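Missing here is one protein chain; the remaining ones are kept as they sit in the complex.
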Amino acid sequence: MTRTFLGMPATAPRGVGHLRGDEPFPVAARRSLADAQLRRNLGHATGTIRAKSAAVIGEVPDWEELREAGRAIKADTMARLPELLQQLETAVTAAGGTVHWAADAVEANRIVTDLVTATGSDRVMKVKSMATQEIGLNEALEAAGIEPVETDLAELIVQLGRDKPSHILVPAIHRNRAEIREIFLREMPGVDPALTDEPAVLAAAARRHLRRTFLSTRVAISGANFAVAETGTLAVVESEGNGRMCLTLPDTLITVMGIEKVIPTWADLEVFLQLLPRASTGERMNPYTSMWTGVTPHDGPQDFHLVLLDNGRSAMLADEVGRQALHCIRCSACLNVCPVYERTGGHAYGSVYPGPIGAVLSPQLTGVEDNASLPYASSLCGACFDACPVKIDIPSILVHLRAEHVTAYRNEHRLPSAEAVTMAAAAYTMDHLPLYEAAQRRSRLTRFAGRHGRGLPPPLSGWTVGRDLPQPPPQTFREWWVQR
Amino acid sequence: MHLDVLIHRLTDYGAAVHRCADDEVAHVVDAILGGRRVVIPSGLPRHWLPDTVEALADDNLPTERIATADGVVTAAAVAVAETGTVILDAAADQGRRIITLLPDVHICVLRVDQIAAGVPDALARLDPRRPLTWISGPSATSDIELNRVEGVHGPRNLHLVIVPRGSHHSLDPVGDPHSLPQA
């Protein structure tokens, strides 16, 4: 067993994994916004899920109490995370599992690759897992000559299409049925050329395609939705049965889990098993949930490894405002209600964690300067906070991270940014009444910029691309007040 | 009342629900799987099986044999009315997890007194040391345009047979699941 102490928090290392985009959000968003098909696909999908989720949440009379309970359990967990993780390790070990501690993506990839190599298998099957996406495990396995096969339908669509996931729950949400049919016809060996774009037909094609893989692959890799410290029980929540296949059929199971997924007690599951499906897929309960504790003789994998992944999480924990992003149970409700996500899709965020939660998770995992545009990728409308089943105050974290970015920039550059100069000047002006009133009078000069703002410098000129400027009135309110 | 809620939820998911006396279960199984090959866990009450099925008792059957079966018949540990869920805990009348996974038809026999009102109640009845499978309707996916479509990798047909209180009780001894007697 390898063991790394959780002390000395570090951010997720560069050069590995998928937490950083190649370009700032506004640049990537511009390209997505130009894709009319993408906008239609996203609008349809998020509209559907919002309606479904609202209906089943409406059935639960104590939904607000459940949300509060979820928040409280997570806050308690974060307050004593090291203790709970050690308790989990003890319980898993006692039940016949092996626990590994990975400080970052590099270490986690090495641990998993070594474990697979030791089995002699050159192929692994995978259950959809955000943690393994985060660390770029598939690339690490491929580099070691091991073929990773994604078994979740959406992940399969993404993998076959050599695409990137764009949603936490439904990674292929940006694809409609016609596009999925084309990908299957092009990339799925032996697929029926008469394949239609009926979702049931497409699902059946995936069933046939993966059946052999399930029956013949001896190693599986999963994530975990929850890990119960008290009992050592792991839980995977899914729909298709590919999770059950991976958790049941192979000889060896390797579960990679972010350290924040631990919950204190067995009874705590009652809160999250009620919150997650309704907030996530809009179902009263998802079709399948598997729970296992270590190894059960003659039933399921006889070799079980749990890899506890830090990769920037301990660093997040040190931030009193930002740490609540670790409460996330990856339901993706915030994506589905976000007006920004609905229009730009997930790829614009650059990280495997898109949407509002991604905009607060990714910059904290990597250090804010590596994802400096993400905290600004929100109008702060607050829909995400309302939708979050564990009440993460995403808008407040976004505002907090904007300040972190400003501070980091200030510390790294000798000269202040133009924005910082403007902001300081504006604050000074607004704190001196004569200056403020003079500025008000001056603002009338923008009348000469015209309604289309042709006289304005960037970035203010960006405003006038699609909107007319308000025309300053002949008299400010305070001038009127004095005269009346 | 829990029973009505459970039936409503299960039907909503596309599962078929049958209600009968304990000694009529075999008729229901016959109607669904008569003439077919059926895997059964070692502790399944034999009177639930009609003569018309080819029974394949799971005494550590190899995966390939289980995969050739048309269906599987098991008991259940607990059901959750509120969410339309049946939970298997690998007791002798439910068997190893694999047997309810590969066959395309799963017939699950449930006693009325095994129905819990909600998730908290169900968790309290379960032993976390056992491997647990929570099943809410047939295998499904929402990955294509977020519409729920039944039938991906798990059994595409789920039948719940609900029998009265006091019917067959599992003979599985309560205790450490890691030392369960295996068939």
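As written, the chain order gives the labels A and B, with residue 1 at the start of each chain.
What we mean here is this: a contact is a pair of C-beta atoms (placed from the backbone, for glycine too) under 8 Å apart; a residue touches a chain by one contact, two chains touch by 3 or more.
Basically, contacts and distances are computed from a predicted model.
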{"item": "Hidden subunit of the complex - UniProt protein name among \"Fe-S oxidoreductase\", \"Cation antiporter NADH dehydrogenase subunit\", \"Carbohydrate ABC transporter permease\" or \"Dihydroxyacetone kinase subunit DhaK\"", "value": "\"Fe-S oxidoreductase\""}
{"item": "Interface partners of the hidden chain - shown chains only, full complex considered", "value": "A"}
{"item": "Missing-chain contacts mapped onto chain A", "value": "25-26, 29-30, 33, 39, 339-340, 343-344, 373, 375-383, 385-386, 396, 399, 402-406, 419-420, 423-424, 426-428, 430-431, 433, 436, 440, 443, 447-448, 450-451, 459-460, 462-463, 465-473, 475-478, 480-481"}
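Everything that follows uses one rule, which is that only the chains that are shown with their structure count from here on.
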{"item": "Geometric centre distance via CA averages, chain B-chain A, whole Å", "value": "34"}
{"item": "Complex interface listing, chain A residues touching chain B", "value": "41, 44-45, 48-49, 52, 95-96, 151-154, 157, 170, 172-173, 176-177, 180, 199-200, 202-204, 206-207, 210-211, 214-215, 228, 231, 233, 239-242, 244-245, 247-249, 266-267, 269-270, 273-274, 277, 281, 283-300"}
{"item": "Residues of chain B defined as touching chain A within the complex", "value": "9, 13, 60, 63-64, 67, 80, 82-85, 90, 96-98, 101, 118-120, 123-124, 128-155, 177-180, 182"}
